[in-house]
Structure formats: C-alpha cells, structure tokens
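Contents: one structure, followed by commentary.
The complex appears here without one of its protein chains, the remainder shown in place.
Moving on to chain A:
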Amino acid sequence: MSQVIIQDDEVDIVIGAIQSDLTSFMEAWRPMFSRFHLIIVQDPDLNGELKIPGGFNLNLYTKSDMDKVVGSSSSTISFSGYSCRYFGYLMSRKKYIISIDDDCIPAKDSKGELVDAVAQHITNLTTPATPFFFNTLYDPFCKGTDFVRGYPFSLRNGVECGLSCGLWLNLADYDAPTQALKPNARNSRYVDAVLTVPSRTMLPLSGINIAFNNELVGPALLPAFRLTKEGKFRWETVEDIWTGMCAKVVCDHLKLGVKSGLPYVWRQERGSAVESLKKEWEGVQLMEEVVPFFQSVRLSEAAVTAEDCVAEIAASVKEQLGRSNPMFARAAETMVEWIKLWKQVRSQ
C-alpha cells in the first residue's frame, strides 16, 4: 500500500476547551500534535485564562473573538460548551480538521503501543471510502487486506472520505441512562478495524474524536440543536448527534464516505452519569422523532455543495419537524444563519 503523504500545513487540530487547565491534555498529545497547527477555542462560559503549555503552533480564540466575528449577525448561533469548537471550524482554512475532546488522551493499542490518533484520522480521510457495498474484511485500502470475492469491480475505486469517526477506550460514549445502569462498564475492547458506514445508513456521530475534510463537508459541521438545559458533560448534550445526522445526509448526497472505527482515544473519568441523569430529558426524547426524518430526507440534484445541502436540510427540518416543536424550528433557523456566517467569513 503506498504511503499517504500529507502536508502538515493541510491540517488543523481544533480543541474546544471546556476546562481551564489544558496542560496535561496538551503534554499527553504533544508527540502527535506538535507537527501541526492548533486552534484552541475557549468555551465562552469559561472565565479566566486558559493554561496552555508552550512549544505549540497555535491560535487561541475566546468569547471576544466570537463576538467580533459573529457580532450582531445572529442571535441563534451559540458557541457555548462543546459547541465552542465550531468556532474553530469556522476560522480554519485548512483542508483537514481533527477535533478531540479535552478529556481524552492517547490510547494504547492491543500491543501496548500509543495510538497516533492524528495520523490514523489523516489516513482515514486520505484513503477512499466504500459506502455502496459492504466489504466483509472492512477497509480494503488498509495494508494486509483487500476487497473480498464478490465485491463488484466497478465499485473498487471507492469515493472520497468526508468524515472519520474515531472511538474511545475506558469511558465509552454511552448515554447517561446506560452508564448509570452500568456504572463500572468501561470499554476495553480494541477493535482493529476501520469501516465505511454504508450510504443511507444513519449512525450516532460522536463529536468526542472526529475528523473531516473541511473543503468538502466543512459547512455541515454546525452548532444547531441544543437541549434547553445543555450541560458541560457529553451526557448532557445531543448537539453532535444532530450535527452528525445532518453531516451523514450531506455525505450520502454528495457521494462521500463516512468511516468509523480506528483511531481510539482514551477517555478519562469525568462527571457522574447519575447526576446527569437527573437533568432534563425533553430534548433527548425529541431526538427519537427525528430519526425517521433523517432516514428518509432526500436532497435535490441542484444541491452540489455542502452549503447547498445544509440549506435544503434546514428547509426540510423547518417544514417537516418545525411544525411539531419550536426546538426544531430554531435548529433550522440556526442552520440557515450558520451557512450565511460561513459564507461571510470565507469571503473575507
């Protein structure tokens, strides 16, 4: 398999800082991050200065930057909490973006070696995806494997990969009820595979460990759906789940691939599932309603860019979901605002 050569200056690593002291996080990732440019975005609700160790090539964005850029053009877009990273996506001009939650450190593979999550995401994004037919030996472009007997030859070129969704060892990305029911459940299974999630199949796209082709799908990674009482733990959010479904629809329509599997990151203990469980659940119930919508939404031939796709999805959300609940109408509005903002920022 030929080596994938990628220029370091094609990559931005975007970190949403929900915690003030990023020292141990940054030091843990230093061997993998140091080659690349970093964008660190401070949660606008987090007061004080962030503690960031030296020796990195980075840009830091805070609330004041958000106010400057977004200004008065929108009141629906919020960069609070985990959504602060989207400001980083907005500001980035690089081709590939990798984003990892600030409570994750490098994991070890089954041989005990540290996993370079950045390199693996880059490999995923720069090798073809195979969304139209399932390969039983998983990613056929991986070294040591290939397409199996019976895989149509006309589909063996694959398509470009738009999104790479990594996984988590230790604290898996379970929802609060699941983790509360099994408080000691930790993910210790290292599944040595990357696979393409087939076209028209929906998945829960966790934002904890994710990478994407900013040129192809950038605008689809947007902050739109917030729970009324969204919190600072992943158990208390669904924003990435909503965004993920939009992004998958966009990728399916533009015939781009979405990969899932490697790389793993090690997710550290933080918070209490039981405490999070006590919070409001209205938004989570609402998510049940949107599944049939996302599974069936189809975009027009005229939608040829991610921006076009997002605009059409927003219109469908407003028309089909917005009527039953104002939260959806608001999400649709935010999506439209986001595209406007995206274009505005890009034109400067």
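Odds and ends about this structure:
The working rule: a residue touches a chain if its C-beta (ideal position, glycine included) is under 8 Å from a C-beta of that chain, and two chains touch if they have at least 3 such contacts; residues count from 1.
Basically, contacts and distances are computed from a predicted model.
Per its UniProt record, the hidden chain corresponds to "UDP-arabinopyranose mutase" from the list "Dynein light chain", "Annexin", "UDP-arabinopyranose mutase" or "Protein cornichon homolog 4 isoform X1".
Looking at A:35, A:189, A:278 or A:346, the residue that reaches the missing chain in the full complex is A:189. In the complete assembly, the contact with the undisplayed chain comes from A:178, out of A:34, A:57, A:75 or A:178.
Residue in contact with the omitted chain (choice from A:161, A:205 or A:246): A:205. Of the listed residues A:22, A:90, A:107 or A:165, the one in contact with the hidden chain in the full complex is A:165.
Where chain A meets the missing chain, the touching residues are 110, 133-138, 144-155, 165, 167, 172-175, 178, 182, 185, 187-193, 197-206, 234-235, 238, 240-241, 244, 260, 287-288, 291, 295.
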